[in-house]
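Notes follow once the structure below has been shown.
Note that one protein chain is taken out, while the other chains of the complex remain in position.
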Amino acid sequence: MIDAAWLIPAFPLTGFVLLVLFGRRLGDPAAGWLATAMTGLSFLVTAGVFVDLLSMEHAARHATVDVFSWIPVGGLSVEVAFLIDPLSITMALFVTGVGALIHLYSVGYMHGDGRYPTFFVYLNLFVFSMLMLVLADNFLLSFLGWEGVGACSYLLISFWFTRETAASAGKKAFVTNRIGDFGFMIAMFLIFSAFGTLTYSGVLPHAEELTKGTATAIALLLFLGAAGKSAQLPLYVWLPDAMEGPTPVSALIHAATMVTAGVYLMVRVAPILELAPTAMTIIACVGAATALFAATIACAQNDIKRVLAYSTISQLGYMFLAVGSGAYVAAIFHMVTHAFFKALMFLGAGSVIHGLHDEQDMKRMGNLRKYMPITWVTFMIGWLAIAGVPPFAGFWSKDEILLGAWNKSPILWFVGLFTALLTAYYMTRQVRLVFYGDDRWQQAEHPAPAVADPELSHAEPVAPNGHGPSEHADPHESPPTMWIPLVVLAVLSVVGGVINLPFSHDTEHLLRWLEPVLGEEAIHLFDGNKIVLALIAIAASLIGLAIGWFAWRTADRPELEPEPLRRAWYIDPLYQAIIARPGQALADLSSWVDRNVVDGAVNGIAVAFREGGGQLRRLQTGYVRNYALGVAAGTVALLAWFYMRAG
Amino acid sequence: MTAVLAQATGVDAPIRFPAVEYWTLVPAITLVVGALVLLLIASLSRRTYGAGLYAGLTVVTGLVSLGTAANIWQRVSDEGPSTAVAKAIAVDGFSTFFAVLIACAVVLGALLAESYVRREQLPAPELFVLMLLSASGGMLMAAANDLIVLFLGLEILSIALYVLAGYHGRREASSEAAMKYFLLGAFSSAIFLYGIALVYGATGTTNLGEIATFLATNVLSNNGILLGGMGLMLVGLGFKVAAVPFHAWTPDVYQGAPTPVTGFMAAAAKAAGFAGLLRVFFSAFGSEQLDWRPVVFVLAVLTLVVGSVLAIVQTDIKRMLAYSSISHAGYVLVGLQAANDSGVAGSLFYLLAYTFMVIGSFAVVTLVGGRGDSRHSLDDYRGLASRRPGIALAFTVFLMAQAGVPFTSGFLAKFYVISAAVDRRSYALAIVAMLGAAVAAFFYLRVIVVMYGPPAEGDEQRGIPLPRSAAVALGIALAFTLVVGVLPAPVIDFARHATLLF
Amino acid sequence: MTLLLAATKVDMTVFVVASVIVLSGAIGVVIARNPVHSALMLVMTLFGIAVLFVAQDAQFLAAVQVIVYAGAIVVLFLFVIMLLGVDREENLGLEELRAQRPVAFLLGVIALAEIILLGRGADWVSGASSVAGRSQNETANVETLARSIFTRYLLAFEATSILLVIAVVGAVVLARRLSPSTPSREDQQ
Amino acid sequence: MHAPTPDVTFPLLTVIILLPAIGGVMVLLTPSRRLDALRLIALLFSVGTAALTIYLAVKFKSHDGDFQFVSHHWWIRDFGISWKLGVDGISLWLVVLTGILFPIALFGPVVKKDVKAYLGWMLLLEAGCLGTFLALDLFLFFVFFEIVLVPMYFLIGGWGYENRVYAALKFFVYTLAGSALMLVGMLALVFLHQAATDRLTFDLVALAQNPGVGESTARWIFLAFMLAFAVKVPLFPVHTWLPDAHTEAPTAGSVILAGVLLKMGTYGILRFGLYLFPKAAVDLAPLLLTLAVIGIIYGALVATVQKDLKRLVAYSSVAHLGFIVLGTFAFTTQGLSGGVLQMVNHGISTGALFLLVGMIYERRHTRQIAELRGLQKPAPVLAAVFTVVMLSSIGLPGLNGFVGEFLILIGTFVTHRWWAVVAASGVILSAIYLLWAYQRVFHGEPDEANASIPDMTWRERATMAPLILLIVFLGVYPKPVLDRINPSVERLIDHVEERTGESQPAFAGGGAGTTEPHEVGE
Partner (left out) sequence: MTVDAGAYLTVAAALFTIGAVGLLIRRNVLVMFMCVELMLNAVNLTFVTYARELNDIGGQSLVFFVLVVAAAEVVVGLGIIVSIFRRRVEATADDLHELSG
């Protein structure tokens, strides 16, 4: 089965090609089913490979599947080849698994959209790119997937392109990602300069040959890439805006898969990170800062998806905190569980939006548990999971990370802990606003002044699906294609923790599974300490829950939504002021210089010639005696020269 | 008169006349005889013939002259160069080359003049007579091995051209051109002659071979007189070839003279002037290179720059072409400045290519000029391509060739002289010449732009007849320009073997 | 100048007088307001030149100089002046072309200085002697000249015939009055 | 020595050059009212040429870096000038690109005005372009290099937009002035070579073997060559003819201008600059690298604020060509191969972009970005195609633009680290200006004028299809192309290294002898 690993990306690719060619003819919903089937098949193959790997010797769980030579130039030889090892297969499993679920969900969610087939074209292409990213056996092929998912993200965010905000958001995502990619590229160049190859197997086992400086540089540059893709400070700004895309996109790309690519990359290059403790510290600090920073913002957002977006950023910060602390397994663990519950919540949110006819403002929701029971129940599970309530999946992974952080530095641990409290708080706020309280969607015609600013909330009434929110019928539960994935994900969110329970080495399945790739995990706290820390974490979560629960019995608590938080710490205007505007000014200046100086010089020469001609022309007076004078003058000059030469 | 006087003194010893090798003079004599025949027909016949007959005879004369020149070429290649008629003329590839060139100019000029004379209702025979005689002077100049023969050739050429320039008596401009050309021509002739006198004083002879021998065998303690004479001769010849600052007559005369005459003048007179310049300076004064090359360098640069720059601002096509002819002279001077065999050959090639380009160009100008020879402004060419695509295309080719676009003779011509300059390490001059070509492209293209643009208001109806004779001239010039552009080897060979006597 | 002292008084006197005549005549040509006066001054110069020719043993040329120049050319000039009636006086105080006159003078002076400097530096003469045949010998000047012209300069001599033909034809062409061209619309621009 | 080898085999290269030229002449001889006949002739000849170029690529022996299909006849023997043609991995793909791009440019955009002249000029232009890429004689190269100006001048001046006369003149005179010095340099080289070897020849190979010029002289001559090529490329700061020419040219003109003509500059740098003057090229590399980097950043910045869509694409060319020059002066296998590949890539993507802009212009009769909006709604296929081309131009992996750009950057990085780093930031800028332009043109709610435009016609789809296929193919499987480029590039690098004593890092060059520092243990 391992030899057939190339089938994993091949299925979504086939889907993509088929949909490009025949998508419009297949139409709604056949196109969606085709895409779903392809992703599903891909998942099955992945599972098969996974089983194969399981059956192999621990250390032998490593294979390379060559497909063809991509870029062979001189000493650089880049193959299209897949690296099959526990890490990549873990990633592939949840990419295809979650991906398949979200495809399924989309079949229902996107129903009725004018560009239904196109959506699945993009979606399949995305899955393909993502699989290339995780399965690639070299940096460059990963980069292909890396950029590919970025491009798909761009296409999907601006899917409803007639909305300026969506179009801008897509562009912003791509450009911000590009900044990160710049780092990735330079890192690749450094790696090539150092190793003469770009394959993981040619680089990582030899990582110790690097000097510390080079290793740090590579690590930080890769982290720049990861920060772009995984929305870390300071490149996170695109992710909240990315919520302009259809909700399944948010779930798939901006919660579960693409944004975790950065984490994957960091874990993948762990051997290099190990050589660069400074870089590790920076990563951990950035992760922690991002986690806290995003969590604070999430506390004061009203857009249901934006809350989740900031939450995602925050959770990704956790993962980087883990990476920076050397707790790679924890990072992967959290990545997986996060994929489950965040996808679940996004899909739930999508279900809510769908049920409310594209209403996204939580202030205009409420009491939905009555109308959308399945959504409600599954969302509640997600809520408990992310809040870190045991025994839901999120608790276990978050706990691992906090342990790692403690190991690195108690300050980081404390930041993580406080973030956990905030997380519990804002998620509770969301649950309260959406599912409890009064039904507020009836008063929607008069939006509160707080959300009047379009910069603040993107919950303006829009009609992506062709039926506007103005016709406020009662909310309704979503069709089965939509709630089945919810249920599946809910189950996973409950039990996801079992893959890596910290009770003993035997229950740490993920740890052992990833050992061939990551080596022995370094963290071995004595159990007492471990338990104390876990209890503190649980306490923090519960406190957060409690505050949220009681504070948000009513929806109108402006005092709990301070302006700086609502405005996301004014980062967007800040960037606008310090980057975009000077950039624009620089471009304007360049353009001016081009027209007036560079081209001006050229035209100046032309003018000079013409002017010179005009002046010379005045010598051509038409008076024959003047001409004779010219001849005479020439003669005199010539004679003068020859007089000087004579002798 | 002198013969009578000589007889009257009754000297015993008979004069031993030198051998006159007539075959060496046949091309020029043919032209003179042709001219006399035309005169006889015109004056003796009762009937008045149209321009066709005279033009036809002129063309035939030119072709015969061409043929005899070819014959001489054969003989020179077989027997080697020599001098003839008491060393007064040189029989070498160089002189034969110019005989061919000038004969071509005569043929093309006559073809062009035929329809012009009819259109403008000018008296026919004398124009052709003068053209033939003038051409014979040009040939004499090219062959001259004696400064006085050179001077006489120059005067034969020039005086006929003075008359030709004023031939269109109804045009004020024509008379003005004649007047200016004459006054300045006489002035420069006098200077040239003074130069000859000084050279004579410095070397004791006017024979070029003897001058060279003298300079080679004597070391002058002070060559001031020689250099002064050289300088003054350079002025005279520079005037003829329109080198800056002796160029001022050119635009006025070219513009004022009847257009076919302008074409002939630009081709033949310039070529003859350069023939003299090359022969005198390269052959006779070759040993004084160090003194005159810097001067020619400066003249070349000035000529290139002033010609090009002034052409940019012209709105009259004839005038523009006049300035362009000045800049072309600059290129030939580049060849002269190189002062080596390839420089001479390059200059020759350039002049031959230019002959066809410029007569072709003036052929178009003649046609577009219309009755009265007055429509020469840029606006008169507006939309020519839509009215007469053939003529416009031909003009385009000629202009492109003058600009030095590849696959035309003009490109190779420029290439040749510039390569000679580079060969002599005159990089600065080569660069100026190339940049001059770029500037020149500007004003040639401007005409092309106009031709391919929309027609001017109310001008759409104006017919531009294309008489057969002019069409033939255009065709020949076009064919030469393009064929030589693609397959230049024979002509380059011709130029390379058109070596000087010494 | 030392050589000048060695010259005989007669020669010297002839030279000086003739030179004065030549140059003053020339200046007269230039500054006479009336073209007829200019022409007469030209005759004076030409006679002076003829005298200088004689002084240098070029008797034949002196004769031709007088006959051709004074007798034919200047007469032709006067004839044209009369024909055209352009014998009105020219106002020499007026010069429309700015700077023409001073520059012309300046250039004239410089040119003269240059020629003289060049000449003096090179002792005026550096050429080989008697290349075309001796001019001072027992035979008459005319004969020597004739031999030279009919042998060494035979071709040049023949070439002058073309020149004369051109002069004739040219004169005919230029003297002819053209009838106005038939369709006159396009005659003048 | 180089005796003219009798050509016993079929003179393929000569035929490739002559075929379009003959077609052009035939078109000119056909009466202008017989439109169908004219089109048919042009079609046959251009497609025939394309077929021949593809045949050439098929017959081309990969893993042979030397010149192939060489044909050699004297042209002007007295000057040592010969009709010498040959193709190697560097020129092969440019020839193929030219062959393919011309039929597309000829029959993609519809031209109604003066069809005969249009087709004639296009075919002559094609002949000139092919000649430039195939010439192995300096003089022959120069002749072709210059002659292409003429048809292009007429195409811009005759079928261009409002400001065409100015643009055409500027194009012609600017480039002519640029190449002025090249001729002088060329002649200087030839004569110095003659002085050294007593043999007058314009043969590229002979001159490269022993130029016979001193170091400082070589540097001057190199600069003379470089000026001509820099103008053609165009390299900052001699680029300003390009926006005008591109913007005012008719669609086909822009396509060929960007796709083929600009490549003459970069090709010239490789074929003549590096090959003839390796030492000077290495010594002056920092200067040229700097100019290239400035071009990348500056072109992108200026492109960002352009109001005219076509002008924006034109400035993007400045940036892209900067990459190619960058790779060229990296002196590594990757850099050079990437540069060569990128020439082809840029030809395809930017050619396609110009075609698309032309399509938009035909629909809206404006190129002003401000007047366009929301076109994706009425024209989704157009938008999709535009997206693909745009992503290729941005350098998205999996599409052609990336492979070249990446190779250039990585190749440059190993020898000239900081230049590569700065240049890489151009990748970000290109995303900004293209995506922003795309957003303004295609995204948003279209107003009335924009909402009613038709989507791509089948003719247009047929025009774009081969380009899109190439974009994807070259992005996914560039190996066949690279396999033919690499040997020639390595040969060139060997040539340079032999004469300069410098060498690229061992792991970058992949010649037979070099081993990688780390054998990958698997």
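Order of writing sets the labels: A, B, C and D. Residues in every chain begin at 1.
We take it that contacts are C-beta pairs under 8 Å (C-beta built on N, C-alpha and C of every residue); 3 or more make two chains touch, one makes a residue touch a chain.
Please read all numbers here as calculations on a predicted model, not as lab measurements.
Student: Which displayed chains make contact with the chain that has been left out?
Tutor: A, B, C
Student: Consider the whole complex, including the chain that is not shown, and state which of B:Gly204, B:Pro245, B:Gly273 or B:Pro406 touches that chain.
Tutor: B:Gly204
Student: For the chain not shown, which residue from B:Phe97, B:Tyr194 or B:Phe480 touches it across the whole complex?
Tutor: B:Tyr194
Student: So which of B:Ala177, B:Ala394 or B:Ala495 would be touching the chain we can't see?
Tutor: B:Ala177
Student: Which positions on chain B touch the chain that was left off?
Tutor: Residues 2, 148, 151-152, 155, 159, 162-163, 166, 169, 172-173, 175-180, 182-183, 186-187, 189-191, 193-194, 196-198, 200-201, 204-206, 251-252, 255-256, 314, 319 of chain B touch the chain that is not shown.
Student: Name, in rising order, the residues on chain A that touch the hidden chain in the full complex.
Tutor: Spelled out for chain A, the touching residues are 617, 620-625, 628-629, 632.
Student: Against the chain that's been left off, what residues of chain C make contact? List them.
Tutor: Residues in contact with the chain left out: 1, 3-4, 6-8, 11-12, 15, 19, 22-23, 26-27, 29-30, 32, 35, 38-39, 42, 45-46, 49, 52-53, 55-58, 60-61, 64-65, 68-69, 72-73, 76-77, 80-81, 83-86, 88, 90, 95-97, 100-101, 104-105, 107-109, 111-112, 115-116, 119-120, 123-125, 127-136, 141, 144-145, 147-149, 152-153, 156-157, 160, 163-164, 166-168, 170-171, 173-175, 177.
Going forward, only the chains that are shown with their structure count from here on.
Student: Looking only at C-beta pairs that count as contacts, which pair of chains has more of them, A-D or A-B?
Tutor: Between A-B and A-D, contacts are more numerous in A-D.
Student: CA centre of chain A versus CA centre of chain B: separation in Å?
Tutor: Once rounded, the distance between the two centres reads 78 Å.
Student: Residues touching two or more other chains, restricted to chain B: which are they?
Tutor: 222-224, 227-228, 439, 442
Student: At least two partner chains per residue is the criterion; list those residues in chain C.
Tutor: 114-115, 117-118, 121-122
Student: Give every residue of chain B touching chain D within the complex, in rising order.
Tutor: Its residues touching chain D are 400, 405-407, 411-412, 415, 418-419, 422-423, 427, 430-431, 434-435, 437-439, 441-442, 445-446, 448-449, 452-453, 488-489, 492-493, 496.
Student: Using the touch rule from the top, collect the residues of chain A that touch chain B in their complex.
Tutor: 606, 609-610, 612-614, 616-617, 619-620, 622, 624, 626-628, 630-631, 633-635, 637-639, 641-643, 645-647
Student: Could you list, by residue number, the parts of chain C that touch chain B in their complex?
Tutor: Going through chain C, the ones touching chain B are 60, 114-115, 117-119, 121-132, 139-140, 142-143, 145-147, 149-156, 159-160, 162-163, 165-167, 169-170, 172-174, 176-178, 180-183, 186-189.
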